[in-house]
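All protein chains of the complex are present and in place, except for one that has been dropped.
A and B label the chains in the order they appear, each numbered from 1.
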């Protein structure tokens, strides 16, 4: 009786890479949006939304492949979690862009651009790491890097909220409704940074199991 | 030596169904509460709280059965997660009802009733799906449906927050404390919608493993 070893289904790796590349594009558009005049923002928010839809398509392809593949390269559940956590990042980026437009915000505090810059670096690190999943190569560098980016994001986030809620002495009194709006945006961006960390933690726990 | 195959313990399925039916009842009461005069709300909030307690009892029964059952119909951990996520839905519904009463809110924006209506439909879909867990039948329809309801809830939620924080031109200026209160309620309802999606995702991941 012939015995055939089913090879690992490798088609998952390019899909994870595509998901991460979509995040890179969305983060770039978000950076542009934050720097843009309010009148130019709706068009950029639409581009972020388009990226999010493209990401949904990739997530769906991963799920369909998962349902039709017998031998997966790592635990089915982990494939599921990795796809979901990449999807979450994109959702938060899209939500931040949408809120800036929906709340008709004007010039944003400088810290917001800093938050988005950290997201862009986390996106680049993630897109860089996905192709290395197949060989489980240099993944530790990746998750350590993303964890330290999350620390950086957290520092920016706390300072921003502090300046918003307890403006430095001498600063003009804040309009509370504007404080509320900016706070929502700032918190959504922090959620995006946390979501990148969840992606990294998922990769770490996959690597721990394979060890 | 006789070898006896222990049959799957099937008692879990009716318990999941009961948990979902309790959610249906709570969502119905919440819809009534939202439409009611403020003076009639405390009694309805108490009914939601009673439903939540009934739900806690079911969750407890599931956990006790889990501890005393040797062969479970699917992974112990998944039973645990499904029970917990159903419990979470009920907690958010109860929390929303409690907040409306506690913050002594008057007439709520129309979008709040829309949010609750989506929750009722998600509750009905969930109660419908639970009895099909045993045969793993037509579960994909269920989770696709709940995911699309979550999208709908998200649209209502964003528009509501937008109107709240950046009222349309010509609208009377908002009282910021009222904005804060309504925002808390609206966010709790959105968490309930997300929690329904977590239930659906848990069912999906169970089905993916069994595939």
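Just so it is clear, a residue touches a chain if its C-beta (ideal position, glycine included) is under 8 Å from a C-beta of that chain, and two chains touch if they have at least 3 such contacts.
Bear in mind the structure is a predicted one, so any value in this text is a computation, not a measurement.
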Out of A:35, A:54 or A:161, which touches the unshown chain? A:161
Of B:32, B:50, B:134 or B:184, which sits in contact with the chain we cannot see? B:184
Going by the touch rule given at the top, which residues of chain B touch the chain that is not shown? 63, 66-67, 76-77, 80, 84, 98-99, 102-104, 176-177, 180-181, 184
Spell out, residue by residue, where the missing chain touches chain A. 158, 161-162, 165-166, 174, 176, 179-180, 183, 201, 205, 208-209, 211
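As a working rule, only the chains that are shown with their structure count from here on.
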With chain centres taken as the means of their Cα atoms, state the distance from chain A to chain B in Å. 27
